[in-house]
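For this view, one protein chain was removed and the others were kept in their places.
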Amino acid sequence: MEEFKVPPPSKINYLNAEYGLKSWLLTRDHKRIALLYLGSISFFFMIGGIYAMLIRLELLTPHGQLLTSTTYNKVFTQHGIIMVFFFLIPSIPATLGNFLVPLMIGAKDLAFPRINLLSWYIYMLGGIVTIYALLAGGVDTGWTFYVPFSTTFSNSYVVATGLGIFISGFSSILTGLNFIVTIHTMRAPGMTWFRMPLFIWAHYATSLIMILGTPVIAITILLLAFERLAHVGIFDPALGGDPILFQHLFWFYSHPAVYIMVLPGMGVVSELIANFSRKNVFGYKFVAFSSLAIAIFGFLVWGHHLFVASQSVYAGMIFSFLSFAVAIPSAVKVFNWSATLYKGSISYETPMLYGLGFIGLFTIGGMTGLFLAALAVDVHLSDTYFVIAHFHYIMVGGTLLAYLGGLHYWWPKITGRMYPEGWGRFSALVVFIGFNLTFLPQFVLGYMGMPRRYHYYPEEFQVLHVLSTAGASILGVGLLIPAIYLLWSMRYGPIAPANPWHLPGLEWRTQSPPPTENFEQTPVVTWEAYEFAPIDEMEVVGRYGESKAEV
Amino acid sequence: MQSWIPFIPESASTESSKVDALYFYLSGVTVFFTLLIAGVIILFVVRYRRRTPFEVPRPIAGSHTLETLWSVIPFVIAMSIFAWGASLYFHQFRPPNNAVEVYVVAKQWMWKFQHATGQREINELHVPVGQKVKLIMASEDVIHDFFVPAFRVKNDVVPGKYTTLWFEATKPGTYHLFCAEYCGMNHSQMVGSIVVMNPTEFNNWLSGNVNQQSAASSGQQLYQTLGCASCHGNNGEGGRGPALLGVFNSNVQLATGQTIRADEGYLRESILNPQAKIVNGFGPIMPTFQGVVNEEQNVQLIAYIKSLGTQAAGAAGAPGAQGSPKPPVREPTK
Partner (left out) sequence: MAESYATEHEVSHPGLQHHFENMDQQREASALGMWVFLVTEIMFFGGMFLAYTLYRWKYPESFEVASNHLDIWLGAVNTVVLICSSFTMALTVYCTQIGRQQLQILFLVLTMIFGVTFLGIKAVEYKQKYDDNLIPGRLIPGHPFNPSVQEEGKPADKHKLHLIPGATVRNVELFYWIYFAMTGMHALHMIIGLGIMLVLLFFSVRGRYGPEYHNPIEISGLYWHFVDIVWIFLFPLLYLLGRHIGHG
């Protein structure tokens, strides 16, 4: 590997280059925008989390003693909407992706910094409209907005909520557009496609879904709103329309949207596994192309949400077949990650614990997806708690764990401070245990026939619900701990060196936190991805002390 | 209400054990691969833990053999699941011909049933053991979903069309009926039970409810009170409107030249939206009954039309030209 000197530490970085509220609200620096996103999605995550706790508390008893049915319906709807559209979809791309895509490919910024800032404002506007809808009275249609309930029968703020989602969709489109153009045109000299970290490949695939899928949900919500306001008939069977058309349009976006949520997580995990075992990713090209394969196949499987929705039997078979096909690239990733560990030099810092947890939980989430792709079994399982458990394994066990892992991993780069390692490991363990206790019982509930979105339920299901709620409490605590110590570390954590983990990636070859233009001079890349250089014994003296290059 | 295996619901239909078998296969595959991955990871993580802070392992590029293996093997396993699941599904969604029919109308938030013999029930459905039962389901308002976990069957009930579902109960007992598609405020209370009885008990139950009219005769009454008879003839023999005798399941030629099979869906559409598919030789003179008859009355009318005789699919059934609207002579099967 070429000698690549980490620049001498400079007092000026992106955080202290400018001061004042205006310097943040009008910033065009992708790193600052990432932090704006980080703050806002954390806020939405908190709201969604409060709803989740309300759901779990309510389900402690089968008789619905805490909330009325209407309130309960609103709570699970709003939990879904906030978590999906305002946390999971922007989570990794808009924060870690925004921060790291230019850094990892050696660019000064994203291709369109103004559009990047605009996307945050659009996101916030969508969020504010949605919050308004929630405060005004909420929405009770389920996050899926199925017609004709949402268009004709619901007495809640469907249009306002839809408008919020419609608006925030554009922020997702703009982020995807920015990433695609940046990855195509802004790579540093020598940063060829196959030298890019897999995080970038994953974000490229994610961006493809964002730009191809999001416009479809936009028009779908628009049509839904007109249908509700003006009764034009497009989805209303009483007027000749077809309610199943809505489901097709909705899932054409919302199934690929699952991959918007999990692909960036896979990108993060590829980084974590490779870097904490100091090994190049096994089968780099297979992992890279499996991301693209998932993005493309992901658009062909939406019909597996309609196996019992009066879709034709033959359509069901085709969608089932394709759904099994999309499982293969995901399996390839899991096997490659496992093989990466072989003969590595594995350390167990917090991010790696999250990464390993991700593989385990994603395996369970993916395998249970096969149950739902298998037609006859899905007939029994669809709209039961099995589905709930399955997608929480993908979205919480997958995306959220990857997000937390990535946040810890790049925390020194983002804030210039180290987080407390002991607390980190402890909370990773608590999250893992709490998560499994919450959602494993739900698989069982589902096969036993417990339908989703049930406020009252038969008493024989209570034991498993109580277990699940107990798990959710542990999970809640597990998530509170990092929230506290990460905030604490921003001020009191040990100063982070430029490259605390001794890694070869470009983002580690600039100071922590990076300067506004990322690199003192445009880097020239002469090494492959994950090409680990011999580590000088002197460099690792003192765990978080200043490394040699900075002394 | 559990079977002898923990965490498996009661299995009480001919299909349920087949679905369970596939479920066990899937569970086996899942447990195997999860343990395999977890085992490999734990093994590697322990075995190859970092021993000195500055060691750098030798890079390993990858292996095409391995990549091929772990793409092909999962694919083969996936295809086995696919084929198994698809064949069961195909069977589940093809109602057998010798099933007794029960009409189901779903509305916020109740299930209404009417047996072919006339008995009506709400939120409770009595069926005999060993008899194939086909449900013809309609919704008055939003999408509902008929779900009986013990039978492993489920199908959406979609407004604007008929959906069907069939099962054959194997074990007497009372089983949960759930609405599985979110349908508004009291969705979780849109539940009921399926009471499976021995055939003799079921007959007793039926005879205890004889004071109710059959669906067809309720339909016949509606046919008269709604004035259908003035165009379609007193006994469905036809007139200004097409004859209804033997029309069910026959092929009807439309004014547009198309031929269409007169199934439940077509009859329903022709009552609610008569202009949509007009029988060749007739004018668009029938008023719409949208808003006049509800889904329940609709199924009664259709039951009446069915009682006027069925014609095996495939027979030429184009009604005559205007002026002689009597269909070709047909023997009603009932």
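Here are some notes:
All chains are identified by letter, namely A and B, in their written order; residue positions are counted from 1 within each chain.
Basically, a contact is a pair of C-beta atoms (placed from the backbone, for glycine too) under 8 Å apart; a residue touches a chain by one contact, two chains touch by 3 or more.
Treat the numbers as computed from the prediction; the structure is a model and nothing was measured.
Among B:131, B:174, B:217 or B:273, only B:273 touches the chain that is left out of the view.
Residue A:219 is the one among A:12, A:128, A:219 or A:315 that touches the chain missing from this view. Residues of subunit A in touch with the missing chain: 107-113, 173, 176-178, 180-182, 184-186, 211-216, 218-220, 223, 226, 229-234, 239-242, 245, 248-249, 517, 522.
Mapped onto subunit B, contacts with the missing chain fall at residues 254-256, 273, 275-278, 284.
The rule we apply is simple: only the chains that are shown with their structure count from here on.
On subunit A, the positions that touch subunit B within their shared complex are 64, 69-70, 73, 140-142, 144, 146, 148-149, 152-154, 237-238, 240, 242-244, 277-280, 282-286, 307-310, 313, 316-317, 320-321, 324-325, 327-328, 331-332, 334-336, 338-339, 341-348, 356, 359-360, 363-364, 367-368, 370-371, 373-380, 382-384, 444, 447-449, 451-458, 460, 530-537, 539-540.
Residues 1-2, 7-9, 15, 18-19, 22-23, 26, 29-30, 33-34, 37-38, 40-41, 44-45, 48-51, 53-63, 66-67, 70-71, 74-75, 78-79, 81-82, 84-86, 88-90, 92-94, 108, 141-143, 145, 147, 149-150, 152-156, 158-161, 163, 176, 178-189, 191, 273, 290 of subunit B are the ones touching subunit A in the complex.
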